[in-house]
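Supplied in structure tokens, the structure appears directly below.
A single protein chain has been removed from this complex, and every other one stays in its place.
Let's look at subunit A:
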Amino acid sequence: MLPNDRGYRFSGVESSRKVHDLRAELTSEKKDPRQQRKKIAMKKVVANMTMGNDMSPLFQEVIACMSIPDLEVKKMVYLFLINYARARAEIANLAVNGFEDDLNDPNPLVRAMAIRTMGYIYVERVIESLIDPLRHCLRDRDPYVRKTAAMAVLKLSMFDRSLVEEERFLDMLKDLLADGNPSVVANAVAALTEISERSPHIKLKLNMKIANKLITALNECNEWGQIYILESLMYVVPQDSSDAETIIERIMPRLQHGNSGVVLVSVKVISYMMNYVSQVETLEPILRKLSPPLVTLLTAGPEVQYITLRNIQLLLQRWPTILQNQLRAFFCKYDDPIYVKLAKLEVILSLTTEDNARVVLTELTEYATEIDIDFVRKAVRSIGRIAIKIELAADRCVRALLDLIQTKVNYVVQEAIVVIRDIFRKYPNRYESIIGTLCENLGSLDESEARAAMIWIIGQYADRIDNSDEVLGTFLESFLDDTAEVQLALLTAIVKLFIMRPTAGQDLVPKVLKWATEDVDSPDIRDRGFIYWRLLSTDPELARTIVLSDKPEITAEGERLDMPLLEELLLQIGTLSSIYRKPPSTFIPFAKKRVLGV
């Protein structure tokens, strides 16, 4: 429990005194020709409301202020209503007349404000009195009112979806797509896309004619309007390659925008449209143009960098040729936040090739001596992954790892041993000579993963390590205190030792099998113990075939996504799912699945 996060909330007594004082100020008969007093009183009400003091008892006095012909007072009355009217129908009902007056005000700002506020008050009577005026506002002569009304339709649909559909508001929104004012178009398209996202039975599909109109409006919108329009282009299904190419060409200039949101949503649309481009030769120049804006985003603040990096990782998996020769832009800076560093490491790994492996390794070795433990571990792990990904670099990687083990920094050593196990699996019979060096560090291994890795190595090469039985015996002493991961590794390693060198293993095997089957709680280990036991007792030859069988090859691409997931995430570039690498339906209750249309 926090001590008191909202420390300055008034007690009940103080709060009611405040209400009393403010009521006096709001109803004061004193001369107030320019409404200065009322304005100040309303400001106090808003401030109190914000700080969590209940100002709702003042509703009659506040609603009386609705008739004051001052925009600022009016705005504050509206803030009050948004805050309290929804919860208390009597307040809302009392305000309806005031709203009706404002909806007919000659000042478009007042009309727009009234329609905006009413949309927030989900009270039956307010909604009823909103429907007709909303229809008028959607056709208001002033674009500011029209664009506000478009958003009010969205709010109305959140209150009651069927109402919007029955009252034909969707058609009116569609009409607004042809509006002469670009901000109206942008808001209409934003409302339409959002309503269709939330509705299970509306499927928005825009044709090329509308798409072209929208793109024309794009150039005249502000940055947010541009985002909504670009976002809506994801609902366009191009009929052929030339449609897709036209759209790509027309939105290409948006990649050079000061707002990073505009840049990334443009990347998303382009990446989506590229699915429909038939000629590979056409794709290459497009991909080349995607690189510079992405690199530019990396010079922004760390938050923007992080989101860009997560998405670059997705793009790289689909289009491996983007960002060629841009490796150095991803090198970590000493003061990058840890989340940026980790994301950069992933990208560096994807960009590593035979040609630049040497540069990357030097850089990773540099990282491995930094202070942040998570980062250091990931750097060490990355060295291992490069060894597995690029065979030609493997020798150099192993040497770098051995150098790191010599530092004797405990967590570096343990991490290195874990990756060396993977290198052994990938390149059997190549680096056994280093086992001696690894064994020097047996005493310092206190993490399960590292212990299990070391045990695996010893078990795998039990016939070539002279004292493998002794070493495994030492590990076995603490068998019952170890984690399941280590126990499982040890069980298998001892069985391997026994199969390869029966005399050396004959004392250890019964011990480990007995413990595994009788004293361990984990069903995995118990089952495995029984299986080995019966295998060894019934058919030793079969046991040899099974236990010493060839292992499936491992690849460095462990973190690659499945194609269907990748495809879905690419349609979501820049969004939360692209950051979490999960489809939106897994964490947003009503999210729709996006698929490539035909």
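Convention: contacts are C-beta pairs under 8 Å (C-beta built on N, C-alpha and C of every residue); 3 or more make two chains touch, one makes a residue touch a chain; residues count from 1.
Definition applied: contacts and distances are computed from a predicted model.
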The chain missing from this complex carries, among "Centromere protein M", "AP complex subunit sigma", "MHD domain-containing protein" or "Aspartate aminotransferase", the UniProt name "MHD domain-containing protein"
Decide which residue listed in A:Ala64, A:Val237 or A:Ile579 touches the omitted chain of the complex. A:Ile579
Contact partner of the left-out chain, one of A:Ala178, A:Ile531 or A:Met563: A:Ile531
Which listed residue (A:Ala64, A:Ile131, A:Val237 or A:Ala329) would be found touching the missing chain in the intact complex? A:Ala329
Which of A:Pro292, A:Pro502 or A:Pro540 contacts the chain that the document leaves out: A:Pro292
Where A:Phe99, A:Phe169 or A:Tyr228 are the choices, the one touching the absent chain is A:Tyr228
Sites on subunit A contacted by the missing partner chain, in the whole complex: 1-3, 5-7, 34-35, 42-43, 46-47, 50-52, 54, 56, 69-72, 75-76, 78-79, 82-83, 86-88, 107-110, 116, 119-120, 122, 142-144, 148, 151-152, 154-155, 158-159, 181, 183, 187, 190, 194, 197-198, 219, 222-224, 227-228, 231, 253, 255-261, 263-265, 292-293, 295-296, 299, 301-304, 306-308, 325, 328-329, 331, 333-335, 337-339, 363, 366, 369-371, 373, 407, 409-412, 488, 523-524, 527-528, 530-531, 534-535, 572, 574-577, 579-580, 584, 587-591
